Every structure is written in C-alpha cells, then in structure tokens.
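For this depiction, one protein chain was excluded, whereas all remaining protein chains were kept in their positions.
Order of writing sets the labels: A, B and C. Residues in every chain begin at 1.
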Amino acid sequence: MTTYNEMEMMIVTAARELENGATVGVGTGAPCAAAMLAQKTISPDLVIMFEAGGISPDLPEMPISVGDSRTFYHASMAGSMGTIMSSCARGFVDYTFLGGAQIDMYGNLNSTAIGPYDSPKVRLPGSGGANDFASFCWKMMVMTPQDKRRFVEKLDFLTTPGWLEGGDSRKNSGLPANAGPHKIITNMAVMDFEPDSKRMRVISLNPGYSFDQVQENCGFELLRLKTLPVTPAPTDDELAILRDQVDPGRVVIGR
Amino acid sequence: MTTYNEMEMMIVTAARELENGATVGVGTGAPCAAAMLAQKTISPDLVIMFEAGGISPDLPEMPISVGDSRTFYHASMAGSMGTIMSSCARGFVDYTFLGGAQIDMYGNLNSTAIGPYDSPKVRLPGSGGANDFASFCWKMMVMTPQDKRRFVEKLDFLTTPGWLEGGDSRKNSGLPANAGPHKIITNMAVMDFEPDSKRMRVISLNPGYSFDQVQENCGFELLRLKTLPVTPAPTDDELAILRDQVDPGRVVIGR
Amino acid sequence: MDIIEKGTGPIFSDPDPDKARAFFRQKSRIKKDKTMSLSKAVEKFVKDGDYLGIGGFGANRTPVAACHEILRQKKKNLGFAGHTATHDMQILSAGKAYNRIDVAYVVGLEARGLSNCSRKYLESGEVEVSEWTNYALSVRLQAAAMGVPFLPMRSMLGTQTFEKSGAVAAKCPFTDKKMALVPALSPDVSFVHVHEADMYGNARFEGIAVADLELANASKHLVITCERLVSHEVIARDPHRTQIPYFIVDAVCEVPYGGFPGTMPNEYFSDEDHLREWLTKEKDPEAFETFLQDNIYGCGNFQEYIDRNGGIGRMQELRRKEFMINGGDTNDNV
Partner (left out) sequence: MDIIEKGTGPIFSDPDPDKARAFFRQKSRIKKDKTMSLSKAVEKFVKDGDYLGIGGFGANRTPVAACHEILRQKKKNLGFAGHTATHDMQILSAGKAYNRIDVAYVVGLEARGLSNCSRKYLESGEVEVSEWTNYALSVRLQAAAMGVPFLPMRSMLGTQTFEKSGAVAAKCPFTDKKMALVPALSPDVSFVHVHEADMYGNARFEGIAVADLELANASKHLVITCERLVSHEVIARDPHRTQIPYFIVDAVCEVPYGGFPGTMPNEYFSDEDHLREWLTKEKDPEAFETFLQDNIYGCGNFQEYIDRNGGIGRMQELRRKEFMINGGDTNDNV
C-alpha cells in the first residue's frame, strides 16, 4: 500500500462523507481538495458552491481565494453572496466545511480572537461567512489537527455556532431547525456528536492512533463509541487522484 | 392660436410640472405622454422610470404596457421591479402620476372596487404599483377628468394613500416622511393641497371654466385660492411636439 | 414583536421557513437532463390545490403556453399570485383554474381594458381574495427567497389595501418607525419564460427581470419554458449571465413563441389584434366558449395555437414590430 500523510488521510476521509448529488459550501484549501476529490471519485454530481457567488464550477485547479476566477470557471452561475447565502438559508446546501483556531465539545468555533475579546492576544479574521454557513447548511464538518490548544474546554470567543451549549440549546436559539455540526475529522480520529447531549464523540480512530492519544490531545472529555473501528485508510486510487488531479502543485497536501 | 382638446390641455399642464433633471415613475397613456412631452420641451434630462424595470429609455413610441420592450429601449438599465421600487423607497424618484376610479379631498385613490368591497358592483384591478409609488415618490400627481362620480366624499375603498385623513395623519401613518400628493390636473382646473388641512384646493382654472363649474363637478367641498389665475393654454410648439412626436398615432390625445 | 395593526386578509402560503427548508432539503440537486414536454411538466408539477406563480409582467415575457396547458389539463382550486396578472389571469379565469388569489393587479390588461371574464369570476364570490401591492408581492417572494418568514416595507400603511391584506404593522426596534411586515410567499409551483436555458435548467433572459428572480427562488417547484434550448457549454462560457441556477429548476420545456400573444424582448412584440380578439370574444359567453375551444382546448399543444393564429409568418411580422422594422420587401409572408 502506498504511504500517505495525515493531511491526505483527512482529505480522503472528508471526501467520503460527500455523497453523490449533495451540495457543499466550501472555502479554499483542504475542504476544497476534499470536495474536488469526491467529485472525481464517488460523487461526480457533487455541487460545489463558494460563498462569494460561484456555483458548480468545473474547477480547473485549486482556487487561491473563495472569490477568484477559478471559483466560477465554466460554472453554472456566477452569482452573488446573496445568491449563495440565500440558497443556504432556504435549505439547499447539505454540507459545509469550516475551521477555526478553537473548537469546543459542542462543535462551536472561534475564529475571532485568542485571549480576552477586548484586549486580544491575537485578533483573528472573525466569522467571515462561517457563522452563516454553520447556521444554514444542514451538516457542518470540520477538518483540523488534533491539538489541545484547538480542542478547548471553553472558547475564548464563540464565533460560529455548533450545538451551542448542547442538548436542546441550538433548537431553542432561533437558528434554523435540524441543522448543526455533523463530523469532525482530525489527523487522529473522526468524531460525531452524541444525539441527546450533542457532545463530541469519537466514532473511529485513524490507523495508528488510540483513543487515549486522541483524548490526550483534546482539552475536554470526549465521548466514544464502545467499539471504535479504524478509519479506512486512503486507497491507491484516491491517493493517485488527489495527488495527480486535485492538488498536483502539492499546495495543500504538501510534498 | 391653434385649437386643442382637453386631453391635450391636461398633458401639457402636467408636462410643465416636470422640471429638468427630475425623476418620474410613470405608467402608460397620458402620464407617459406628459413625461415624453416634458423631455422634448423643458426637461431634456427628465429621467423616466417604469415600475416593471425600465430606467431612462429613449422611448421610440408610446408603450402599450408598463413592461413592454419600449420601456427599456436603448435604456440605461433594464432592471427589475425591485430595482425601481427600492430606488423609489430610497427617495430617488421625485414624481409619479397615478389614476383611479375615485379620488377624495385628501388625494386618496380607489382602484380596487366600486360598491362594497365584499360584494362589489365592479371589481377593479387593485393597487398594482400605485400604492407603492404613492408611498415612496416625493410628489404624487393625478390626471383625471373632473367628474362628480370620480371626485367623491368617501371612497368605496382606499387603495392608494394620499394625505389619508388630512392634517398630520399621513405623517403619523408610518409612510415615508414628507412625500404625498402634489397636484391634481383635470380638464377644468389644477388643484394642490392646502398645507395644514391637506385638503384639495383649486389653484388655477383652465381656460373657459369657472370655479363654480369645477365645484359642481366635484363630490366634496373644494378649497380655493382667493384669486384664481387661468392655467396657461398649450403653446403651438407644445401642441406640435405632442401631436407629431409624442403621440403621432393619436392613441392618447384622440383625433 | 408587538403588532400594532393587522390586516384581515387571508395568507394562502405558509411563511414558516423551516417547513420550506424541510422541502428543499429533499429536492434533488443533481445536474441531470430535465427537458420534457410542457404537458408532462404540468402533469408532473401542478397538482389541484397548489399555489401557482406565473412569471413576467402582464403580457410581457409571460409563460402563456403554461397557462394554456394548465387549462387543457383542467387543473382546479389553485392559489394564484396576481402581481400584474393580465393575459395570464384572463386565461386562468377562463378555466376557473384558481379559487384564491393574492391581488396586486388583476382583471385589467393595462391600457387595453378590463377582462370581462376575469372580472366576472372575481365578482362571483367563488374566489377568495387578499389585497397587496405589486411591490408587496415582490417583497413577499423575496422573503421566501431569502429563507426568512417576513420582510419589512414602507408602503401599504394607512390604506385599506393594508387592511385587506395579511400584513401586520410593527415598530422598528432601531428607529421606532412603523413598518409593514409582509409574510413570505412560497408558491408550490411557478413557471418562468426565458430566452435560453440548458437542459439542466440554467436559464437566462434579456430585458427587464420584473419579479421573476424572486419568484423563481421562492418557489418549491420551478418550470422553465424557453424560446430555445442551448448547450451547457453556451451557459458555462458566461456564467455571470445565468439568472436562474439549475438546482432550483424541476423541468425545462422548449416552447418557441411561448410568450405569444405577449411581448418577448428582442424576439417578438405583442399581437395586439389577437389580444383585442380575446377581450372582444369574452363579452359573449357563447362565442368565448368556441374561441377557447379553437385556441386552447382543441389544440394538442401550444404550437397548434400559434399555427392557428398565423404561424411563423405572423411571428415574423411580430418580430419586425419588436425591432421596429417598417417597410422593405424582404418577407414573403408580409
């Protein structure tokens, strides 16, 4: 079997979540690579949308920006942010991939500030379209390295909604019903959210990792399935397509 | 002096109200003829807008419909109803001409039903865009024949806002501030609205008519200026342009 | 939000965005061939009792062919968005296809006069009515298109149009000003006529948009009728010209002259003679029945209607009228 790196593992795992005919709102980088890989493997009819307005492009290469020309190259439509976000708001978009400097056990994200909001240690970009995507898209996913400083007990700032305080809190928040965090994909494991408490739960371990290792690299207590399967490794085909067709410049997957 | 008919008199009077550089939201028929005449006489820079989306066309002939091809012929923009109405709502449109089956002393209009609303004698078209134009455009004008059945004490239905119940009632209604009915142009006279009571007031008499004649053809008591000037008759130039360039088919002005 | 005033008009469409979301969640997003005959599209997507939206403005870029087909298939008890509904309403009234209507502009054909048939049907008491304005219906569709249950606006206030609508008035929390709030309107099915579409449903048109983009995005099912199908490559070359994205579209029906006897910008002007014939025939119920039989019920499809009313030759004349080409002697049919 071909060797692969952890970024490749994450991208392949993410791509497999995207069933054929689904819609996904993505940004640049790994999520876009995952969506492109899915299109070239299991989901030829996956519809990619970019928040700045691009709908269903034939991506000729990885975009640099969520609004650059590649995001609407040979597209069905070059619309507006309103076109995309109102489509999301109406329930037309199934998946989105988001990231952040911090994530908590309910899948809430911080991309606003590290340290106290009023005198931050680091001022970060803010929500961008993340809060909107997470509010509107049915299933929000995150690809992120497993790291104690990222997986925190308490966010310095809650930029983007996950399951908020868990339980029924999101349901009562006024956010659209039945949407929320779906899967968290790290270099070590795949997590979902326990249906009642809405707490993060490990559901599979990436090859070579134990649950304890995942827990050690997480700032809060993780739930787990009793039996933890191993996340299937990338196939040779997936790797070949990812390396040769999706990211030949190795911008995302590295060299 | 050339002879002219009453429709010509009304159109010429209306055209003179439209100063150069103003914007006007019009429909088909006499208002459109007035706007076209103004463009060809005192207001070369008059901007004509049609509620279906046409902005500043070079009208090659009188449109048949507020949305036909002529309304955006060589236009600056073929937009949408939203483009036009939101421009009106933002305060970009100075004038509009409206009509109706009935008008009351505050310039309110009925274009919905004659007789009781629930079992009307005649069901009429309804507001269309009239209520919107009257709400948003700074100065609403009406061109209509002077007739007791049109100028009524009480409307069968208040479709489109004038000064509502007069006084400060429009100010308190929530409608945009400082907009409202401006001039009423009939075959017999020109009326405005007395500033405090907002009641209809005769300000000039068309050639050949007396105040009493106007009052006799009006279902409510009219206010009047003490001295009533005569509305200036159409000039030969105005008539020539109206007949030869604006309405050569005599669709509106008749033969 | 404190309601200050409340219209008494019925609301025919549920403004709950979560219900609309649940519907759209299961709507297919696959980019597949959606071309079909108009009769199949009407059969498949218009159910008795549905709320119907018709694009265009009056008799301009209006999917007239769709209205004919709705009559041929004897659809009943529809709701209808009457935003400058002129010739479309005239047809639908002739078939008594609807029994409730959101009124902004109805029964008239603008300067052409009132439709006797539409008027009589509305006066009959068989139709439930709610009053709005043209812009209010645009804004209501826009609310649905944005996935929110209402939008604020500043017209309608102070009038009986408001009183007989389903709007409410409430104070703006930022300025304390009174606003009219209008509920989202999501038609079950709408028809929009365009110049060009690909087989997936990506569509574009020329001229004014009226409220068609709001309507298209607000509607649960959307059928595109087009003057001509084009390949996806033609669309993909200029994606900024796409106005309607394929994933909101259920069916694409190629119907040349599908807006006749109305105007289709840069294609053909309205046939005023034929529209006048409609208005005249309506005045005599018996003659009107024959007229409807000849022009709708007795036609297998819209192409037959075109053929019975002058066919390609007449279309050439209307094209010349659209482009204001007078004189010359280049057209064998003229």
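Going forward, a residue touches a chain if its C-beta (ideal position, glycine included) is under 8 Å from a C-beta of that chain, and two chains touch if they have at least 3 such contacts.
If you're wondering where the values come from, they're calculated on a predicted model, not measured in any experiment.
Student: If I'm reading the header right, one chain is hidden. Which shown chains does it touch across the whole complex?
Tutor: In the entire complex, chains touched by the missing one are A, B, C.
Student: Just one of A:A15, A:A78, A:M143 or A:A189 touches the chain that is missing; which is it?
Tutor: For the chain that is not drawn, the touching residue is A:A78.
Student: Of the residues C:A41, C:A170 or C:A251, I need the one that contacts the missing chain.
Tutor: C:A170
Student: In the complete assembly, which of C:A65, C:L157, C:V189 or C:I208 touches the absent chain?
Tutor: The single option touching the absent chain is C:I208.
Student: Tell me, which residues in chain B touch the chain that this view leaves out?
Tutor: 20-23, 45, 47, 55-58, 72, 74-79, 82-83, 86-92, 94, 136, 138, 176-178
Student: Across the whole complex, list the residues on chain C that are touched by the chain not included here.
Tutor: Touching the chain left out of view, chain C contributes residues 1-3, 11, 15-18, 146-154, 168, 170-175, 177, 179, 181, 183-184, 205-209, 238, 240-241, 265.
Student: Kindly note down the residues of chain A that lie in touch with the hidden chain.
Tutor: Touch with the absent chain occurs at residues 27-29, 51-54, 60-61, 64-69, 71-72, 78-83, 85, 89, 108, 112, 117, 119-120, 122-132, 134-136, 157-161, 164, 169-170, 173-176.
Here is the rule we use: only the chains that are shown with their structure count from here on.
Student: Just how many steps, at minimum, does a route from chain A to chain B need if it may pass only between touching chains?
Tutor: Steps on the shortest route: 2.
Student: Determine, using the mean of C-alpha atoms as each chain's centre, which chain is farthest from chain C.
Tutor: Centroid comparison gives A as the farthest chain from chain C.
Student: State, to the nearest whole Å, the distance from the C-alpha centre of chain A to the C-alpha centre of chain B.
Tutor: 58
Student: Go ahead and note the Å separation of the Cα centroids belonging to chain A and chain C.
Tutor: About 40 Å, centre to centre.
Student: Going by the contact rule already set, what residues in chain C reach two or more other chains?
Tutor: Correct list: empty.
Student: Going by the contact rule already set, what residues in chain A reach two or more other chains?
Tutor: none
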